[in-house]
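Complex shown without one protein chain; remaining protein chains in place.
Up next, chain A:
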Amino acid sequence: MQLVSIEEVRRIEALLYQEARLADESRYTEWEGLVDDDMYYWVPAGHADGDPSLAVSVIADNRRRLKSRIAQLNTGARHAQLPASPMRRVLSNIEVNKVETPKEQGTREYAVRANFVLYELRAQSTNTLEVWPGSVEYRVRARPSGDWKIFYKKVQLVHGSEPLATMGFLI
């Protein structure tokens, strides 16, 4: 395994905290600015290692579908986020590894794992607090130009196999 420098870890943490904050604050377009053109955004339905081409997921967005998801939120008419849920998530247990053979040549890519807990106020309907705990896997890409992007995010909910409340926001 290649060694990851403290500077690289810091840079990646900063990116992930920024991503978390933009999601918490429902700043969809700015959030979208952090993801790359080959982004895959995946929330499996409990069966963690299920093949998403065979098993149904809660979310399995390629870049195009993710774009539609964000456009739908940006219409201002998405009832499931009208008004947007006040949310805060805590990201922890971050582990960073460098990928030996990057998908895109000439870049550095990192595989990152973390845990999170998200507290959501369901302000659109019940006005109750919903808790969303889980682990998350990111792939991050650094281009020589100094551009850092997320191109994979897999959110494994602790309760993904159980009945889930409506989840119109970006998790």
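Operating definition for what follows: contacts are C-beta pairs under 8 Å (C-beta built on N, C-alpha and C of every residue); 3 or more make two chains touch, one makes a residue touch a chain; residues count from 1.
Basically, contacts and distances are computed from a predicted model.
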If you look up the hidden chain in UniProt, what protein name do you find among "SpoVR family sporulation protein", "CRISPR-associated endonuclease Cas1", "Rieske 2Fe-2S domain-containing protein" or "Amino acid ABC transporter permease"? "Rieske 2Fe-2S domain-containing protein"
Identify the residue among A:L34, A:V58, A:V99 or A:V117 that touches the chain left out of the display. A:V58
What residues on chain A make contact with the chain left out of this view? 43, 45-47, 50, 53-60, 65, 68-69, 71-73, 75-80, 82, 124-126, 128, 161-168, 171
